[in-house]
Structure formats: C-alpha cells, structure tokens
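With one protein chain removed, the remaining protein chains of the complex are shown where they sit.
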Amino acid sequence: MQILKKTELAALKKAQELGAEKVIELLDKKGLVGRGGASFPTGKKWRFAFDAKADEKFVICNADEGEPGTFKDKFILENNPETLIEGILIASYVVGAKRAFIYLRGEYDYLKGNIEKVIKSVIKRSRLDVSVEIVVGAGSYVCGEETAIIKSIEGFRGQPYYKPPFPPVSGLWGKPTIINNVETLTCAAQAVLFDDWNSSLRLFSVSGCVDNPGVFELPVSVRLSKVLELAKPRGKLKALFFGCFGGCMPYVDMEMTPENVCGQDCVHGSCSVIVVDDSRSIVDLCYVIAKFFAYESCGKCTPCREGTVRVLFLMKKLKDMKATKEDLALLEELAHHIKNTSLCGLGQSATNHIITGLKHFREDFEERIL
Amino acid sequence: MKIKLDGKDIECDATKTLLHICKEHGINIPTLCYQESLKPDARCRVCLVELNGKLVTSCSTLPSDGCSVITSSEKVIKARKMNVELIMAGHVKACNIDNVSHNISGMLEEIGLQGIRFDPIRDYEQDLGSAVVREDNKCINCGRCVRTCAEIQEIYAIDFASRGFNEHVAPYCEHNLADVACIKCGQCILHCPVGAIHEREHLFEVLRALKDKRKKVIVQAAPSIRATLGEEFGMPAGSLVTGKMVSALRKVGFFKVFDVDLGADITIMEEASEFLRRVGKGGPFPMITTCCPGWILMMEHFYPEMIKKDYMSTCKSPHEMLGMLTKTYFAQKEGLNPDDIVVVSIMPCTAKKFESTRPELESGVDFVLTTRECAKLIRHFKIDFANLPDEDFDSALGVSTGAGVVFGASGGVMEAALRTAYEFGTGNSVTKLEFDQIRGLDGIKTGSIIINGKEVRFAVASGGANIRKLLKDKDKYHFIEFMACPGGCIGGGGQPPHSTHETLVKRAQAIYHADAGKGLRKSHENPVVKKIYAEFLDKPGSEKAEKLLHTYYQKKSEF
Partner (left out) sequence: MSDLVLNILRKVQDRDGFVSEDALKRLSKDLKIPVSRLYGVASFYAMLHTKEQGRNIIELCGSPSCYLNDGFDVEKLLEKEVGVNFGQTSKDGKISLFKTSCIGCCDQAPAMLLNGKPVVNLTKTKVREIIKKCRS
C-alpha cells in the first residue's frame, strides 16, 4: 500500500534542501488535497501560514477521527506513525512552526504510548528544533472541526467559532496555524519524497453489513462495485451511507468521485462507506444517526442545539410508528433549517442523512406514519 | 466597498459587519446574543441575512466586494422565525418578560412568531438566592449573562456547562449562586432577555408590612432612583423625577419617605473625616470607598489581603447609615418603638439585598427593593406616575445636598468626599465644586488636588474589569472610589435595563443636573446633618458613630 511506504527522514531532508517555497510548489504540482473531508489543497493552506507574519506559528495534526465508519487514520497511526511524524515535521519546517500538536481523540488514547516513542525517536534523528506534543481529546466528535480543535487545545469548551479569521492566518492563540488530517500529513511526506507518488489513491474505510470490512487503498475514481467486491456485502444491497454526515444513496454502480457522490446529494468526505443491506431499516438507522448528532452537538448555536434533539424526538416517533404526516413535514422542514443556519460543519451536515433518506427512501419513512 | 443592499447599490465600510452596515441604512436586524462592546458570538442565529443567496449571521459577517445582501426575503424571515421558535421552545413560559431588557418582547413581535411546535425539555431546579435568583428552565442559552460576568465584570461566577441540548449556565459544580464567589452586582440580570436571572423579589414582604397596622413602614430612596424611575413609566431616559417619586411612594402608603442622599451626606461626614485622619497619619493609602456592597464582596472574595492592610473605609453604605439613624435617632425623637419600624430601601442594586443580610453589618434596613420592584409596587396600586404632582421628602430625614445626589453616578462619592475633605482640611471651599475629571462614563478616571501643600491623588473605577485594572496601580493613589456596576449606580443591577450607552449618559446628566439645582452642594452644610451630629452622634468617628455607622469585613472563599 502506498500509504504504508516509509520515508525514513529522507523526505524531511529533501524538504530542507528544496526550501519551504519549493515544497509548497511541489505539493501544489502533485495535487495533494486534504483527506479529512474538506479536500482543501494542502500546498495552498500551507502557503497562507507561510506568508503570514507572526512570532509564532503552529501545526496541528487532526487525529480526532470521529466520523462513524472511519478508521483509516487509526490504521496509519498503528502502521506508519514514523512517516506521519515526518510529515508533521515537514509542515512545521515549511510554515515556520516550532511547536506542533497531535490532537489524538480520547478513544485512541491506548495508541498514545507508542506514538510518543516514535515522536521521540524521529525528532532525535531529524535534529529539527520542533516539539511535537500529543493532546488527548476526551470524547467529542465536534472537536474534529478545526476551530473546535483550536478552542479545545486552548483549554476552552470545544465549541467551533465563526470564520474568518481562518486558522492559517489566525488560529491557535491567535497565531497562524495549519490543521491537517493524519492521512494528509503522511501523504505530504510521501509526496515530497516519491516521484511516483499517486495523488488519486485514497483510503476507503468500509464497514457495515459486510463480511470483509476494513481499510482499502483505492483510486478515488474506483467503481463502487469494485469497493463492494472487496468488502463482500452480506445481503442484498439497500443503501450506502457516507459516514453519518455524508448522507445516503441507493446502490448505483458508479465511479466514487466526489462529483458523482455529490450528484446523489451526498458528501464524499474522507471516503467512509457504511453498507446497508435490506435486512435493515433505513428509518431505524437514521434514528441511530439522529441520536449521534443530538449527543455530539456542541450546544452553541440554536438550530443545532435545539434542532438535533427535536429531530431525534421526531425520528423516535417514526421508529415507533407513532408519527403523523405533520411530524414528517416538520422533520423535513427542521432538517433543511438546521443545515442552512448552523454555525459549523457538524450542524450543516447533521441532517444530510434525513434529507437524502427522504429523497431516496421516502416510502420507508412514509410507511412509519400512523 | 460597493455592495448591493436589498437591491440598492451602496458604499460601505468593508471593516464593518453587515449588522452595522444595515443599521447605518436604517435597517434594524433583530438580534439576541449580540452585545454592544463585545465581540460577536453568532450563537443565537437570529440575525440572519442573505449574502449572495446563503444565510449568514449579520453580526459576525463582513461584506465582500460586490456582494448582494438581502435582509427580509421570505427565506430570511422563515429562517429567523424558526430559530426563534426553537429558542422559545426551550424556554419555559410564564416569565418576568415585563422586567427584562429590550430584546425579547419587541423581537418576538417583530419576528411574528405565532405558534411553537416543540415541547420544552429543560428540567432544572431553581436557584433561589437572597439577592439573585436563577431559573434555568427559562434560559435560552444566549450567553449574555456569562459574557457579562466574564468580560465586563471579570468575576466569572457562571459559565456554560455540559454539552448539546444539555448545555446550561451554571456556577462551578452546579452550586447555587449564593454559595460561590458571586458579587451579586446583578449586571447579568440587566443583560438577560428572558428573566431567567432576576432579583429575589421582596414585594410580598413589603406589601404585608404595609398592611400591618402595628408597623410604621418607612421608605428611603437612593440617589440614582430619581434619575431612572421615570423610564419604567415611559418617560425618556434622563428624566429627573424626584418629586413624582416621593409623591408615588407616599401614595403607596409609606409612613415616611426619606432621602438616602441624606444618608450619603452622613457617609461623607464620616468618610471625609476618616480620610483626613489618614492624611494626618501618612496612611494607610489608598483609602477605598465602601458604599458599594458589590465591590465589598469582590474585595472579600478576590482581594482579602486588603482587609488586613486597612485600605477599606469602615463606613457603611448610605442607606444602611440612614436605616440605623431612622431606628435610633428618629425613633427616639418621635417616641417610636424601633421594633415597630420597618425600613424599606429603594435601591438601584441587587447586592444591597445581600448587604442587609451580612452578619458583619448590623443592618437598619429590613427590605431592599430594586428600582424595577419599586415600579411594580407603584403599578400595583394603579398610581398614574407620569401625572403626579411633585412632593418633598419628609424633612426629618429628607433634606439633602448636591453632594448626596452625585453618589448616583460613578465618581460621585469621590466628588462629594473631596468637597468636604478639602474644606475640613484647609478651612476653605474648593474653587470648583464639579470635578469634571472624574465625571462621565469612562471606566477609569483620575485626578489630583492639593490639600495643605500635599498632593492628594484620587481615582475612580466602575465595572469589575476596570476595578481589576485600577487595582494593579492602586498604590499610586491616596483615595479610590470603586463601583461594581459600569457607570456607577445609574447602571446598577436593579435599574431598568438600559439598552444603550446613551441611556447611561442621559441618566448621569440628570444626576449632575440635580446636583447643580440644589441650594446646598456640600454634605457638611446640610442642616439636618448638623443637627444629627449636634443632638445625637456628637462628631464624625465618635463612639456612637462607630457603633452605628461603621462595619468590618471578612475574607471569603475565592471560589
């Protein structure tokens, strides 16, 4: 697998030889984009921080992999942490940061010991004057959002705030900060070093009603049928859910490009696919997802704080076959409202499953009405 | 920058938010969590507008070149309505909406909310304190109280706790406000749009006392009330309503209507003398005023080392001094049994409700009512306030000077004290009675004056954050006045909620106007004051004065 290739500090050496600007150009050329879900061009992000004038800059590795159905970052943390650390060091070198953080989700606390050992060893060998500190999260999905990570590290409640200012210009403690996903930083090291680095390869996390769940490294334009061939679905396919936040679609054999996924009203995100077969009810699964978002809402803004719990109550009514037509209409209205007026990405995607569920599987919902 | 606002091409300042730009063009966007002078939070999502077709919060969004902003499309109105519906669904009804700050009732009407399709889910216990009451079930999570306590007052008694739909405002570890380091200033009350925080009301107790034929219920009104009470009856901010206030209180049925300004004059007699004694001894400096029980709590909780260092004046606050004199001097003169006297103070202040229960302070006051409660009382008796004739305070304890009335605004205590201290110290009057350098609404004001060849440096701060700032430089000064509420008592936690800075400015102007209109401008010229000392107290700092008019302080937990 490309993601498991080790760079053995050669990437950092090359980066230092090239100099910061050339590294950014190289990443632009290689087409490296963020793998945390937003697909923002990595070189472009680093350039903002590189250009910003400040006495201190920071790098944060977002290891708060909280999207249900996503476990690819864990795979990297377990199998290629050295290259990740090197990627962090390269990022620090390029933007001029002396302090880097790995925001490691609390649920991966058991990986901390080994990662710390690797950090120590890599830094010693690199002789770079950068500290890499692990901040362990404490069970909050919203802290995967970049402004929430910043607040969390600063010692506040992990609640997102509005942008601008954008973190590369003003982030952690008001200083230029780049926040990149685990996979992105690992790829950054590999992209710098390997001439034949293939930017189209992604890590797909596939789980759900399948006999062979796991992390698969595949081109982003892979056909869905190929993905399923590898994952071995158990029963007759009903739907694919892109994590909890990406919405759902019925099975359509198509190339898994972001554009195609968007065409089904879904969000590609970080390539998490949850497979649902016809032994399962879409409505019941949407109830589980509604519970997730109501529980993980940070509580700051009205539509998400008040809305997600109301969505949960309505989904419960549907689940228990106690809902009316008006309830369904209200659910749909609420779903769009929360999506359109929430402050951060969590609220803005907290009802994608409902909106796409209603679009593609409306009969399932209408069946549950009194 | 050129943008399109509701279809019209306009020029705007690219550094101003859409909210401000709209206001400049006469479009008032409804807001809830937005607080003037604080950085926007964008949490309530009520101030939505369309920016190039997307819904954004106008409080936090800057314009982009050539963008199109729409402020009242169907999309915008529907979105605002739904957020308000969601907000009010969380809020248990039957609240003191008539008591609260500008936002919610006007906003509800503007938004046009008809029905609420969601049930309330909050189930918190009430937090009943002696001064401030929290009713979490009414809270709408706008965060204004938290930010006021943190950013304006720097007390940090409350913050948000838990997450998601369980997010609620609480003191640490879910304690009651009475059990944590809260200074009871009530600034949170002024900023709460729904009355989820409000004063502990004592109207029932006062009404019961009024009905009790055995009791002589005496009311005394603070200096700043006369500059704010009118607002509760639709009069413009800055209306000086002294005469009507007295008339209304008399109609309510109080036995006597006394003037706390007289108590303020007595406070000056004691405090100016106290200060001059320190000047003579060469310290300790600074001497800090103690009329503000919010400041006293702040000191006891966060700066208790100041107690041993003897910075604090030992003077009680004016209404407490007057309350004691009512139950001793006045009672004796009139042949009344002090046990039959009930003293009710009308105060701009919620901390004074706590003050009268302090164990360290022998209180002559039985109940404290805020300005808001006073208005409620007047309305209860269906008194037509605006059309009342002017009446005078009862003269026995109702004559006051301009020095007494300036207590109502930040800097007033200092001004009054200096008018007297200067004359006591030098034998001459100050050349200008108005100390302009410490008038007005700046958070920190300073000045100096020469008394017998010695430079006396004085400073004034109002609002918690300013107090903390000035305390860092306190050793530069000889005399400091601290008021916990920004602007002083005119901005107190018990006042009608003021939506704008302008209101405070007008209220202060009314106070200064009242001072200028008085025949007597210095506390020591007050004939009743002279009489009280001649007949009863002997002189400032006498044993009797110490016993009745002075108090002490105790360290309290910083938490």
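All chains are identified by letter, namely A and B, in their written order; residue positions are counted from 1 within each chain.
Here is the rule we go by: a contact is a pair of C-beta atoms (placed from the backbone, for glycine too) under 8 Å apart; a residue touches a chain by one contact, two chains touch by 3 or more.
Not measured: the values here are computed from a predicted model.
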{"item": "Of A:Thr70, A:Ser270, A:Thr308 or A:Gln348, the residue in touch with the unshown chain", "value": "A:Thr70"}
{"item": "Selected residue (touches chain absent from view) among A:Pro81, A:Pro168, A:Gly208 or A:Gly269", "value": "A:Gly208"}
{"item": "Contacting the left-out chain in the complete assembly, out of A:Ile274, A:Val311 or A:Leu358", "value": "A:Ile274"}
{"item": "Contact footprint on chain A, counting only the chain that is left out", "value": "65-71, 74, 105-110, 133, 135-141, 152-159, 205-209, 213-215, 241, 244, 274, 276, 280, 285, 288-289, 291-292, 295-296, 298"}
{"item": "Positions on chain B where the hidden chain makes contact", "value": "150, 156-163, 170-173, 180, 558-559"}
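One rule holds for everything that comes next: only the chains that are shown with their structure count from here on.
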{"item": "Chain A-touching residues of chain B, taken from the complex the two chains share", "value": "40, 42-46, 48, 55, 57, 60-62, 79, 82-83, 86-87, 89-90, 117-118, 121, 141, 160, 162-167"}
{"item": "Residues of chain A defined as touching chain B within the complex", "value": "140, 157, 161-162, 164, 294-303, 305-310, 330, 333-334, 337, 340-343"}
